[in-house]
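Note that one protein chain is taken out, while the other chains of the complex remain in position.
Showing subunit A:
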Amino acid sequence: MNELITSTANELAEKLSAKEVSSEEVTQAHLDRISEVDEQVHAFLHVNTEEALAVAREVDSIRAAGGDDAAALHPLAGVPIAIKDLIVTVGQPTTAGSRMLEGWMSPYDATVIKKIRAAKLPMLGKTNLDEFAMGSSTEHSAFGPTRNPWDLERIPGGSGGGSAAAVAAFEAPLALGTDTGGSIRQPGAVTGTVGVKPTYGAVSRYGAIAMASSLDQIGPVSRSVLDAALLQELVGGHDPFDSTSLTDSFDTLVSAARNGSVEGLRIGVVKELGGEGFQPGVEARFRDALEMLRGAGAEVVEVSCPNFRYALGAYYLIMPSEVSSNLAKFDGVRYGLRVLPKEGPLTIERVMGATRAAGFGEEAKRRIILGTYALSAGYYDAYYGSAQKVRTLIQRDFDAAFAKADVLISPTAPTTAFRLGEKLDDPLAMYLNDVATIPANLAGVPGLSLPGGLADEDGLPVGIQLLAPAREDARLYKVGAALESLLEAQWGGPLLSKAPVLGAAKTGEVN
């Protein structure tokens, strides 16, 4: 495979600044890869060829001219990136994976996109997702599922399966995702890539189409811990356009990732995030990782978070409640689809009913109805009110756990990638994929998933999740980088080098 597409973002950045390669060559190599394999993988909903190449050429000419402008280039200038299609972009359609917004062009850029433009990263295109980021498999995309590059008959996780698959299939070195209950980390786990949900408020949500505003967070998707740190530092920081944006500085992430270490750190194994429902091969790789961390000088302790057993329930009350409110704006008036009822009077209410019936898919409807129910008079206290109290209890569990440990660790997802269609008709089975990732969203704490190896029973990637206290994102990168280098030393290279070859030589063994 072309070395330009298998390099990490950091390696590309170094080659670009040393003028060993041009951004146009790097960007073209990725566009070629997309042409070659995306018919199989379907990670992209839109490919942004012309603009990406124009930005690449601009970076190349600035670099060739030298001087102050060249010196002022961001380290990632010229390194291409893919964007989850939940994040609004001028000049490229933003669909949120929904018929409701098919072909919609945003009149403004998200804050993270403004930062990417300012740093001159060529945007390769928009990646597939479950509709409005609701799902764990990308099967709820209105535009067809993305496939897992490790096995094209399996799911790439969700909702950000497109971003994870694009990075895993070497179609992009970097991508942006959004994580409401695990939508960056779980796809990372099942595709053998790295994904980080930053502390709530560490990255501006302005311009991310809201699913559940108190849980949503934009974050990096990559093939290395250092690359994720580089991207989070680029897109993060305070934004006055997002009233939940933190004013804290998060500028030590890259240095943490460059100085990975676990010596003397206390690493807490969350007792409740394992056991029943967790695949044996996932637990085996998880135990291996713990052994490695012990060997590198970490103290592994057990912690208990007894209220985590209520997290899934609280999440599936709070999230749909916020969904039912956030998605009310899709009413066929200001943007997106408008469908007229086939018969009867053309009143706005009936137009809304017909529009929302046609524009939303099954899972979006299910969550809107569930949220409407949870917020109904008579049920509000028992459901939404109780769920908010559980949120407090989960925060207290985290506080107690972080008194005993510097970071927490668990498998990211209970299983490896399942087959397309396997859980599509069973919403509850689908929801269980997020059991280990949801507590971080409820409490606002940061989480990182990195590849932990392959499960013995199916040869598919397993994810290891690290969790740190709110605002301590740097700690994740420090520990994540250390664990990554220990694992890669054992494997003799990145896990993705073991992935099957895609492209021209069709993967005939898949059946």
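Basically, a contact is a pair of C-beta atoms (placed from the backbone, for glycine too) under 8 Å apart; a residue touches a chain by one contact, two chains touch by 3 or more; residues count from 1.
Methods note: contacts and distances are computed from a predicted model.
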Identify the UniProt protein name of the omitted chain, choosing among "Aspartyl/glutamyl-tRNA(Asn/Gln) amidotransferase subunit C", "Sarcosine oxidase subunit delta", "ABC transporter ATP-binding protein" or "NAD-dependent dihydropyrimidine dehydrogenase subunit PreT".
"Aspartyl/glutamyl-tRNA(Asn/Gln) amidotransferase subunit C"
For a quick check of understanding: of A:Ile34, A:Ala96, A:Ile155 or A:Ala314, which residue touches the chain that isn't displayed?
A:Ala314
Which of these touches the unseen chain: A:Leu442, A:Ala455 or A:Leu502?
A:Leu442
Which of A:Gly91, A:Gly295 or A:Gly385 touches the missing chain? It is A:Gly385
Write down which of A:Ile368, A:Ala468 or A:Leu502 is the residue touching the left-out chain.
A:Ile368
From A:His74, A:Lys271 or A:Arg338, the answer for touching the chain not displayed is A:Arg338
Interface residues of subunit A toward the undisplayed chain are 104-108, 199-201, 214-215, 240-241, 243-244, 246, 307, 309-310, 312-314, 316-317, 324, 328, 331-338, 340-341, 345-354, 356-357, 360, 365-366, 368-370, 372-373, 376, 382-383, 385-393, 395, 427-428, 431, 441-445, 470
